Every structure is written in C-alpha cells, then in structure tokens.
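Just one protein chain is left out here, and the rest sit where they should.
Chain nomenclature is as follows: A and B, assigned in order of appearance, with residue numbering initiated at 1 for each chain independently.
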Amino acid sequence: MSVSTDRARPVAGRRRGWKHRLAQNGTVRTLGPFVPVVFLWWLVAELDVFPSAFFVGPATVLAEMADLIYKGILPSYLADSLNRLWNGVLFGMLIGIPAGFVVALSTWARKLTWPLLMFFQAIADIAWLPIVIVWFGFSLTAVTFVIVYTIVFPLMISIVAGVEQVPRDVIRAARSLGAGRFRVFTDVIVPGSLPSVATGIRTGLGYGWRALIAAEIIIGSSGLGFMMFDSRRAGEVTGVFVGMIVLGVLWFALDALVLAPFERSTIERWGMVKTAEVGR
Amino acid sequence: MSRRLAAAFWFVVPFVGLVVIWAAIVALTGVDRRVFPQVTDVARAFADMWASGELATHVGASLQRIAIGVVAALVTAIPFGFALGISRWAAAFFSPLLRFSVALAGIAWIPLATLWFGTGEQAVIFIVWNAMFFALTYNAMLGVQRIPTELLRAARSLGTTRLRMFSDVMLPGALPSIVTGLRVGLGYGWRGLVAAEIIATNAGIGYSIFLAQRFFRTDVIITGMIIIGVLWLIVDRVLLAPLERRTVERWGMKAVVS
C-alpha cells in the first residue's frame, strides 16, 4: 500500500496561534496593506525617483497636514465640503426615494418617465455645472443642485430594480394572508427593496462625491476640491497630496461606518443575497 | 412589428412632452431667454455648431480620448483583476487599497494629473483611465472569484491546462462581471472626461460648454448637455448592450446589475 504524501502534514488547528488570529483581525486586515504601501511611498520619495515638484514623501505631507490643521484651514474646508455633501444627499434622498417608489409602482409613471430617467442619467451630472452657474451663480445652491442630481437618478433606478426583484410569490403570500395594498407596500415591498436602496445610495454617493470635488475645483472658493486645485495653481504638490489623502480617508470612513453597516444590516442579516449578484 | 412601433412610440412620447412643457414655460413666464433659452434657440445653436464643423471637432476629440482611455483601462485592469481573483492572498492584500483608490478615482486626480502631465491630451486620458481602472479591476476580481467551484473542477477533470483555464474558463466565466465593471467604470470615466476637459484642454464637449458659460451662451450649453446625454446613450446601446446580448444573455448568465 502506498502512503499518501499528505500523511506527514499535521492536521492544522494547533498550529493556528497568534499569527492566525492576527490575520483574522478586521483592523489588521484592512489597515495592514497600507503599511508597505506607505513605506514604498517613503522610499520612492527618499530616493528622489521623481522631482520633488511632482512628488513628495509622507513626512512632508504629514507636516503640511499638521500645519493646515493648526491654521484651521483644513478643518474649515472639510466642514464646508461635508456640509455641501450632506445637503445634497439629504435633498437627494427626500426627492429620490418617494419618486423612485412612484415610478416603480405606477405603470403610467413608469411609461412616461423611464426614457427621461435614462436620458437624464446619461447627461453626466458634471455637465450641469455651467448652466447651474448661470442660474444660481457660484453658490451653495449650485453645488447642492449638482449633488442632488447625482443622487436622485441612480437612487430611482435602483429602487425600480429593487421593487422588481421582490418575488411575486412573497407579495401573493402577503395578500393571501390578508394584507391590503398599503400593508403590502409597507411590509413587503419597502423592506424587500431596501438592499437596492442601499446600493442606489452607495452608487449615488460615489457620483455625488466626485461631482462635489469637481464643483469645488471649478466654482469653489472653499472646500477640499478648492484646496487641492488652489495648491495645484500655486504649484505646491504637497497640498494636492494632502487633499487626496483626506478624501480617501473620508470615503473609507464613510464606507466603513455608515454604508457597509447599513448594507450588512439589511442584505446579510436577512440572508438576501442579491439575485443579481449570484449571476447564474 | 407593431410591438416595436409601440415601444418606439412610448420611447418618444415623454421626450415630446418634455420639449412641449419646456417651450410652454419659456413662452408663458417670459423668463430671460439668455438665462433659459427657448427650444428654437437650442436648435439654432445646434445647427450653427453642426454647420461650422465645431460639433464634429469637439465630439471627435472627446470620443477619441474616451476610446484610448477605455482600451488602456481594459488592457491593464483585466490581467490585474484576474491575478487578484486567483490568489486569495493578493485579494486580501489589495482589497482595502482598491477600496481606498475607488473613492479617489477620476476627478480627484485632476489637480495631480495636470501637475504631472501638464494641461493637455495626456492628462485627460490619464483621468479617463484612472476613473475606470479601479472599478474594472474590482469587478474582474469578483468575476473570477464568483465562478462556481464546480465549473472549475469540471474543467480540470476534463484535462484543462493552466493557460487554457484562463482563456476558456476564467475569461468567459468572469465576463458578466467584467461587463458590469465596464458599465460602472464608463460612468466614472465619462464624468471624469467632462470634468478634465473643462480644466485641462482646448477642445472636447466638456470644454465647449464651459467656454459657452464664460460667454453666457446658455443655448450652446444646453446643446452640449444634450449631446453628452445622447452620446452616452449611443455608447450604451451600440457598445455595451450588444456585448451583453451576444454573450451574457445568450449564455443565460444574467448580467450583474450594479
């Protein structure tokens, strides 16, 4: 009888010590990869691979960041950007969610608006900036308008998709258990389409975020986008780097603290793997 | 045939309605037509731009940039995404970095891109590539990870070699996800293109509407916006939809909606 080569291998289990536990730790898994990347960044800057007018190291960026925080510029710009984003998202959801359900549930509303929805979604939100400037000047209203625009359409389209994904049998089951039309809506259709709403908000925020930066670059007098472009105009690459890092960290935090938990609490908790995601 | 006719009818009706409402509002409220142009003003602006060849120049410039950006993104992102899809270790390492980068992709790079490449073609193409790269990589990775284990096993027990595994199983298997990535990525790329053209060039549709804003030509701005919308719909209907119909739908693998 030949002996399997695998015999010598001990059954794992006892071997799984602190290394294993460390590798399973969420924070380590998320932040760990950034350590070598920052090191590489430092190394490239230190070796002067690129001229310092184009590329600066982490130490320089940190110093600049500390300076900007100390002067109060970074906190106030950050607050401005977040305030704009919040305004846009709030109004976007107030408009997009009811409108989305109307279009999803009414055949007539769907027939009359669906092609328009597709078309307005196709006009990239950023292309609205020029006309919005003409209409509202360089103001908070102009920026809010563009962000609302970026949120509303993905949200409406996602809600329609979400309502369509609610299994017909579940609706029929609710009806035959005595639920009226209104209760079917509140107790079946709304929760059933929540995962899609979550996806829609995430997609919309992704676009809104970019639109905000673009708007601040183009028409801003404050905010992170403005700060980056102002630094670029002055040829100060450090300010640009600071802006990008703040943007990245901010999105990461938003994603980890708000969006992902919301999605988890609906999709995963209910075991609703989005049928579309299974893809087979 | 009559069904297609009905579909076309219902596609056109909302637009006709929109145009009628638009014309009525401008005529009835007597709003300054320099602020809110009448339908005819926009039509005239379109005709002028068409006749002068301006339109062709701008559209041509924009399409060329997006084409180069898309090809560059496909060529770089798919192999990278596949590498991540195959290696669990690489996926665990790069996933947080990817998520960080997706948030930044595209527009946020404009200041840096113009600093590195100057204002011009290179910077715009870099932005389009950058906007698409991460979404494409991420979806290519997901596509490979989501190929059912049994399909990979079936291929292996039918004698598939590593190289053949890539071309005959992974590529078609990940295609639905790649198409999704292309859709999402093109959405970002398209916006990145418009924003970058505003800032970094002297041709293209994005540039044309911003120039018009400086001269208060709202008719030209709206013409440009409509063209941007129509172009996107054409890209969607001519490029993405047939690709989906021929592959994902024909094979009965539902496209991943995102």
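Definition applied: contacts are C-beta pairs under 8 Å (C-beta built on N, C-alpha and C of every residue); 3 or more make two chains touch, one makes a residue touch a chain.
In this text, contacts and distances are computed from a predicted model.
Among "SpoVR family protein", "ABC transporter ATP-binding protein", "Pyruvate dehydrogenase E1 component beta subunit" or "ATP synthase epsilon chain", find the name that the UniProt record gives to the complex chain excluded from display.
"ABC transporter ATP-binding protein"
Per the definition of touch given earlier, which of B:Ala56, B:Leu151 or B:Leu239 contacts the omitted chain?
Result: among the candidates, B:Leu151 touches the missing chain.
Per the definition of touch given earlier, which of B:Gly81, B:Pro96, B:Gly143 or B:Gly173 contacts the omitted chain?
B:Gly173
Pick out the residues on subunit B that sit against the missing chain.
Residues touching the hidden chain, for subunit B, are 148, 150-151, 153-161, 164, 168-169, 172-173, 175, 247, 250-253.
In the analysis below, only the chains that are shown with their structure count from here on.
Centroid of subunit A to centroid of subunit B, CA atoms only: how many Å?
About 18 Å separates the centre of subunit A from that of subunit B.
Quick check: in the complex, which residue numbers of subunit B touch subunit A?
That would be residues 10-11, 13-15, 17-18, 35-36, 92-97, 99-104, 106-112, 114-116, 146, 148, 176-177, 187-188, 190-192, 194-195, 198-199, 205-206, 209-210, 212-213, 216, 218, 221-222, 224-226, 228-230, 232-233, 236, 253-258 of subunit B.
Name, in rising order, each residue of subunit A that touches subunit B in their complex.
Those in contact with subunit B are residues 29-34, 37, 54, 111-116, 118-120, 122-131, 133-135, 161, 199, 203, 206-207, 209-211, 213-214, 217-218, 225, 228-229, 231-232, 235, 237, 240-241, 243-244, 247-248, 250-252, 255, 275-280.
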